[in-house]
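Only a single protein chain was left out; the remaining protein chains are all shown in position.
Per-chain numbering from 1; labels A, B and C assigned in written order.
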């Protein structure tokens, strides 16, 4: 039997619609650096979907790059960004944020999430500390939707966080690397329009949601940061063939494709979650998106890994936590095979 | 009549062979971050072509990003990089090198090139200056092949520069953003194997030479820099779908495609150069690659620009220098139309 | 009654021996940047005291500057420094370490200290994580002696930490901003020679130990870092009148002055500690050096602050922790007045 692949959501090429759209451009010419008509079309579609017609959209290539560029651009050198201790910017970006000169001010995470009260506490402690001028000033909150653990902020939670951010003049930034899986998840009540209303900047993930590459940074308010284009260039994030990134989003935001792709990941994960429960597996974090975390003995993990490619998550005592990730491309057939194996 | 496009060599999508190869991968799955089989195949082909079987190859996304990552990685904080005053790293990277903490030590350029004697002079002046410990230490030489002006270093010039670099313990780095057009140019005598023999690191350009995206960094000697992978990640230059970059080079380095694409650009440019001479145009810099620089009055430039998209190069007194760039995709038909217009 | 000052140990000018030595130099001339005879003499005395005759000593100006310079110099861009969550580099340097591009990898502190086991755990988790190449590599351990809470590492603890550092190839760096108060403390068993034997670099604090300014960085092994002088210059830490810093240490390391000054701070603090116990005050952290932390109601803190200048430490529930710091200059008279007030 061929090996099954559930290691991550960026293993497949790209959604068929994108592959076709790309093939259809052979022999065409476009102006450079995102000034092309396809990127322009994609920007308009995104702003419409986000209910932010006066906003700005930029297409970058990957997630770490996007986080570093947005954070460097929005913070002054004496400012830091608040994030969950398990946040991507805290752990898995090889120090890209610090490389740009900024401290990540971590808060303890609960299933990948941080709460308004903890943010309020951190900001209050800073401003009430008589020595705060010797410290890094909190100036931004970074959260991911869904989080690195697949969990979701509810609209209420996001509104509370947004309110605390405005209270303390903290910019609110949402990393939507896997946003498609959030938008389509059971129980989700946060829309793109909510993100526009409640945040200062967010990005709509492409790479993990069916695109070949690309992340779309949305500033709901025009002019939020001056010269963002030049900062994108300086961060090595500017594609000469900008249309290649624009095309991804122009396609994803046509006919509801983005949500549709997300839904496939969520639903196949739901089937697996149900099977895991039935078979008595220990699921570390409960969520309704495309990532599943199971605790296994090393022996069991090894045996299973011979047949299914899963992602190493972390060692946990004598056991190991493995991640099963479905995606926009997961098929019923694969899912059934996996369930049969479990 | 439809407008002609000669503004740059990154306006077309990608070489047909790449577009087809890409389409052929629909529905396939690959491991992430460049660990996939296609990237591995591309690396082997490049190292074979470069005569550096023991070397290392990494695929990054774009040129500015590649320069910043390589330079940051190879220099210590007190070290700087020597470059032509007209070099891409000196002028057109929005300060990406300085953003990484390094000074670009500029030398006057002649048609985009610097010479071994000037490098020797700069290094000698530094080390003979009694106050040199208060100064930035020259530690690397950056040159581009072809240069930003389309000119080429001869093998003799490159050997001289390499010798000076070894004399002063300067790393030698060649930016090959348009390397295809150099390798195939009339009169060129510098091969990939020469680059392996004479430099410490170079990159083979994809974006401007027929690829959708991607630049291939080659370290002829294994272990030149420790933890380069992590530095690529930190610089936001690591593609999750690394196979997408690998595929470009796996295709370009099959059946001599890379040189073939370069040759098309060079030859179409040759035709235009000849026509320009016949019609009495002033060509600013003579070269045998795919870029042509002509000095026009603003009036003439405006008139011509209505029919041909060219690149603004620089203002020069009352005139303007415009760039005509052919590419791997330029057709005889377009070239003839352009010549007819001139 | 005049107000009493126990806010910190850098409120007094400088030890009388230093003030006199300085006055005695009026009209003299010295070569620049630490190449002078006084600095040379100070370096010899320090290396003798530290039992590191083949080592190197550099004089910098202040603590944050010293930490940033040492850490930036010893780490590669992908490396981070392990520190207590309460460490000076973690909290009170306004992001100077991140400004240099490095992440501070924090460990929970117990009374300001971290332990060998926790360091071992952090390093092991990193190297056993299959994704560690996407993470910041731990490469240095930063501890302070005494800590920010006045506590001391015992020789056994330091030896254990040193052994763990060697196991994982972590550089060990000791911040000795208040080292005089450690060397002279009751129960201390860590000498300068132990620091030379067990660390890769440490600094002997001047500013808080009786000097006008200055911190002495000691590399027990010559050649530990290349071009440290240039990095000191780049960090703005190089005094043109380097003799001014050298003089501080030449004086402090003559006739056991450094330890003598430390002893005065420790002993006056001991008297206050005893009085606080007798009067039933809550002392937050027990130590034998020159810092005392007491928990007070805000009302009590306000009342006391009218008569005694203390340092704000942190808010703690409804109470406030205040710091009483004695110093090399604290007099029996002041101490008695303070005790009478309590």
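Here are a few things to note about the model shown:
Convention: contacts are C-beta pairs under 8 Å (C-beta built on N, C-alpha and C of every residue); 3 or more make two chains touch, one makes a residue touch a chain.
This one's a predicted model, so the numbers in the text were calculated from it and none came from an experiment.
Although one chain is not drawn, the whole complex shows that of B:3, B:134 or B:166 it is B:134 that touches it.
Only one of C:238, C:272 or C:296 touches the chain withheld from this view, namely C:238.
When the full complex is taken into account, the listed residue touching the unshown chain is C:212, out of C:212, C:275, C:301 or C:342. Residue A:227 is the one among A:28, A:227 or A:316 that touches the chain missing from this view. For chain B, the residues touching the absent chain in the complete assembly are 77-78, 80, 91-95, 98-99, 101-104, 125, 128-131, 133-136, 312, 314-315.
Residues of chain A in touch with the missing chain: 72-73, 76-78, 101, 133-134, 137, 226-227, 229-231, 233-234. Those residues of chain C that touch the chain absent from the view are 5, 7-8, 10-14, 16, 19, 22-23, 25-32, 61-66, 68-69, 93-96, 99, 207-208, 212-213, 230-231, 233-241, 244, 309, 329.
Here is the rule we go by: only the chains that are shown with their structure count from here on.
The centroid of the Cα atoms in chain A and the matching centroid in chain B are 33 Å apart. For chain B, residues that reach two or more other chains under the stated contact definition are 230-231, 233-234.
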